[in-house]
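Note that one protein chain is taken out, while the other chains of the complex remain in position.
A, B and C label the chains in the order they appear, each numbered from 1.
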Amino acid sequence: MVKKLYKLGLVVSLGMFLFVLFSDIHNLDRTSKNYLSEHYISEGVQETGAINLVTSVLYDYRAFDTLGEATVLLTAATILAFLVPVTKADMLGTTFTIIVYQATKYLIPFIAVLGVYVIMFGHLSPGGGFVGGVVMALIPILLSLTYGIDFSEYKLTPNTKKVVEDIGAIGFILLGLLAVLTGNNFLANGQAGFPLGNAGELISAGLIPYLNVMIGIKVGAGLAIIFNSLMKEQ
Amino acid sequence: MELPFVVVTILFCLGIYTIITQKNLIKIVLGFTIVESSLILIFVLVSYQPGGTAPILDKAYHLVVDPIPQALALTSIVIGGSVTAVMLALVIKIQKRYRTLNVDKLRKLKG
Amino acid sequence: MQAAIWLIILPLLTAFFIGISKVFYSYKLLFPLVTGSAILYLYLLISVIDHSYPPKVYSVGDWGLLGINIMVDPFSGLLLLMIALLFLPVIVFSLKYITFHTHNYFILTYIMTAGIAGMVLTADLFNLYVFLEVSSLSSCALVALKKTNKAIEGTFKYLVMSTLGSFFILLATILTYDLTGTLNMAEISVAFQDIPFQIKSILMAFFIFGYAIKIGLIPLHAWLPDSYEESPIPYNVLSSGLVMKSAVYALIRVLYILFGFDFLDETGMLQIGVVWGVVTFLIAHLLAFQQSNVIRLLAYSSIAQIAYITIGLFVGTERGLIGGNFHILNHAIMKGTLFFVIAIFHYSLTAVDIKDLKGLGFRFPLLSFTFVVASLAIVGLPPFNGFISKWLIVEAALDAGFIYAAFSILVGTFLSLTYYLKVIVTLYTKTDKTIEMKEPGLALKLPTIFLGSLCIVFGIAPSLPLSLIDKIPTFLLDHEEYISILLGG
Partner (left out) sequence: MITPGLFYLIGALLLLLPIREKMTYILAILMTTAALMMTFYLVPGDRVQLEFLNYTLTPVKVDRISKLTGLIFTFGGLGSVIYCFRICSRANLRLIFIFIGSALTVAFSGDLFTLYVFWELMTISSSFLIIMASDGTKKTGYYYFLIQVAGGLSALWGVFLQYAATGDLALKTIEAGIPFFMIAVAIKLAFVGFHTWLPLAYGKAPFYVAVVLSIYTTKVGVYVMSRLLPGIDILAYAGLFSALFGIGMALLQTQVRRFLSYSIIIQVGYMIIGISMGTVAGITGAMFHLVNHILYKTVLFMAVGVVVYTTGKDDFENLGIMGRKLPVTSIATLVAFLGIAGVPFFNGYMSKAIIKDAVNEPLLTWGLNLMSFGTCLLFLKFIYYAFLKKSTISLDKQPALSMQVGMGLLTVMMLVIGIHPVWLESVTNMDVAIHYFDKKHLVSGIQPFLWSIAIFILIKKYVVKNYEAPLPYDLYRQIAKQVVTTGYQLSNYHDGKLTKYLLWTTSTLIILLALLLF
């Protein structure tokens, strides 16, 4: 009982500190504007060619972060691939009616199209590599859910997914290195002379769409690996 | 503007409380996801601007929210998701090996 | 400074290519890929370290202050030097030692190295967090590599603790962005001057707490020995040599650059740091004496050594920073040697308990001698390298008025001798048991002896690394210069 009260006390005092911090920040008199975001908002479209500013931040201004997070995802996929046994897979034993199987079959092309759309239009509309990747990952996940993991992995073996994931990551780095080839810094886009095109068109914003594609491939494959690994049972 | 901060604080503390009091491994992992959600909520709060819209400038320039925290939030969601996935995998593994989800039974390493 | 970015990309590329080669070529490509890239990496590291003074800024994506910058200065040069000294030996060692999940081991090792290199080089607060996650998640994965019960349990504890720390770092990072509107360390540092004291202190507490978990200061240390115990031992070399040190590095970077020395002095963080260090190493030494497993013993010893480093870095004088940084380097070398020797014992006869080591001193004379040298060095006896750095730390602590800390370090030295001597004496105790063992090859012995000889070389000629380390304090004690270089670049 004392222990529980002590724990409660700890958390409450942490909450107090947090609250003090938040209210201090809130009460702070902030006259100076946030020049970085101002710059991104006012110049971002010209500088990167992408209408979606989040994409321009993710794949251009701070593309290096994206490389890092892609690596984290890949690491997680790698861990799950070796941590959870690859031997035998079994799905709860549920069988569905034929409606589910047929619907899944017909749904998959639509999902694929949606995924490709979200990835390709990442610099123009809400979405991008991550979101599109997640959508793409739905395909193997749906397969696993309805037909069982065996079928899903027969269609797309874990090795294939792993290779696709690696190719996505390597592709990202290689695209970044394109700028180095032209004598600029890593991951440079507009500065390295890649045509930014007209903002708002599909082929615009230099490297951003291609980076989006790479991340999309990577995230899709990675999530599929993670999901399947977590579902597997001995 | 005060209320969201209160919510965030409560969420954060709730998560921490879950982590330090719960014995069930799954619940501990859930605690981590709660804390993570509260952090992402902070990202949203930080970028919030009264009257702003999503930072997609397909129409003429008008008031949009700060795009940077949104990008950062995306990154931290992915990182948090990966970490949670790894944690869950470990929990599965522990359940297989130790036949329990009680955190106090994980006591092979001590001293 | 194009080479600097390659320090992060090359290991990543290698890791991804190993992933592909695993599917198509199995083991055929592994050896050339791994060694070739390690050697190339060594070359890159040396060329970057060579140009670390005066500091240089490299802007990723050519965005200048709008994007992410990476910066090479003497402090990061020191950490890169440690990678240079440890990485190739570990890779050579692992090629022979690791027989399970070989591909995954190398993929994760390379990703971890990339993460550490990223943490060391980056000058962006959020990027620092991302690379911290890269290194700690891959490091977790390496702990779990053996998949034994203990390994899984250790990994879970490690992951829970380290994620808890990361949350606070992330929280502090977001709020820092909210307060300053930027993520570039130099700009934050400038903007921080107008932020009220209270906010800054709470943020600093979050940063310190987050990194201290990864460093393993007592009482945040409990995951550390657990995670060491069942992990592949060559990984432990990197773990105690680089993962812990990169967290120390990040902490010092954040504290000294973001908050500045004056603020640390004002809040009393310097005193807290020193006291914390003293408590940590005294307890860690006592705990280490109780261990029967050599790896756990070494883990506790790592905690204690990190505490010495903490004291050196928090004393707040130039000499203290030099001593602390020198000890960072020395500890990596000494602990690396010790882990290598234990790894060879484990490889040859799966011995990790102290009592299993009986008689090995006569079985492996050269390796045991290396062990003795490294342990005497880590205890802090002359004429080895650990002595020099401890001397510098004690002298600095005394100079700065931390008399109790200086005295406790000597007490700690005595305590650490008690348990290292226990191991040494066991090594040289004769036993009747006939030992069945695998003969360790040159690939295992060579890295061990290389690191072991460094213990003596740096002890007799400390000026070799000190010529680099001597330049560090100027950029930490007075962050103006660092800031101006970063802003100007």
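One rule holds for everything that comes next: a contact is a pair of C-beta atoms (placed from the backbone, for glycine too) under 8 Å apart; a residue touches a chain by one contact, two chains touch by 3 or more.
Quantities reported herein were computed from a predicted structural model and do not represent experimental measurements.
The missing chain, though absent from the view, touches A, B, C when the full complex is examined. From the set C:Val243, C:Leu417, C:Leu451 or C:Leu476, the residue in touch with the chain omitted from the display is C:Leu417, counting the whole complex.
Considering the complete assembly, subunit A touches the hidden chain via residues 6-7, 10-11, 13-14, 17.
Interface residues of subunit C facing the missing partner chain: 156-157, 160-161, 164, 168, 198, 201-202, 204-205, 208-209, 212-213, 219-220, 222-223, 225-226, 267-269, 272, 283, 286-287, 289-291, 372, 376, 381-383, 387-388, 392, 394-395, 398-399, 406-407, 410-411, 413-415, 417-418, 421-422, 424-425, 428-430, 462-463, 466. The missing chain lies against subunit B, touching residues 16, 19-21, 23, 103-104, 106-111.
By definition in this document, only the chains that are shown with their structure count from here on.
Taken together, the touching pairs cover every possible pairing of the chains.
Across the two candidate interfaces, A-C and B-C, the one carrying more C-beta contacts is A-C.
Centre-to-centre, using mean CA coordinates, subunit A is 16 Å away from subunit B. Centre-to-centre spacing of subunit A and subunit C amounts to 30 Å, using the average Cα coordinate of each chain. Of all residues in subunit B, those that touch two or more other chains are 12, 68, 72, 75, 79, 82-83, 86, 90, 93.
Counting partner chains per residue, subunit A shows two or more touched chains at residues 34, 36-37, 40, 62, 65, 68-69, 72, 75-76, 79, 83. On the side of subunit B, the complex with subunit A involves touching residues 1-2, 5-6, 8-10, 12-13, 16-17, 20-21, 54-58, 61, 64, 66-68, 70-72, 74-75, 78-79, 81-83, 85-86, 88-90, 92-93, 96.
Across the complex, subunit B is touched by residues 126, 130, 133, 137, 140-141, 144, 147, 149-150, 152-157, 159-160, 163-164, 166-167, 170-171, 174-175, 177-178, 183, 225-226, 229, 290-293, 296 of subunit C.
Put simply, subunit A touches subunit C in their complex at residues 17, 20-21, 24-25, 28, 32-37, 39-40, 60-65, 67-69, 71-72, 74-76, 78-79, 81-83, 159, 162-163, 165-167, 169-170, 173, 176-177, 179-180, 184-189, 191-192.
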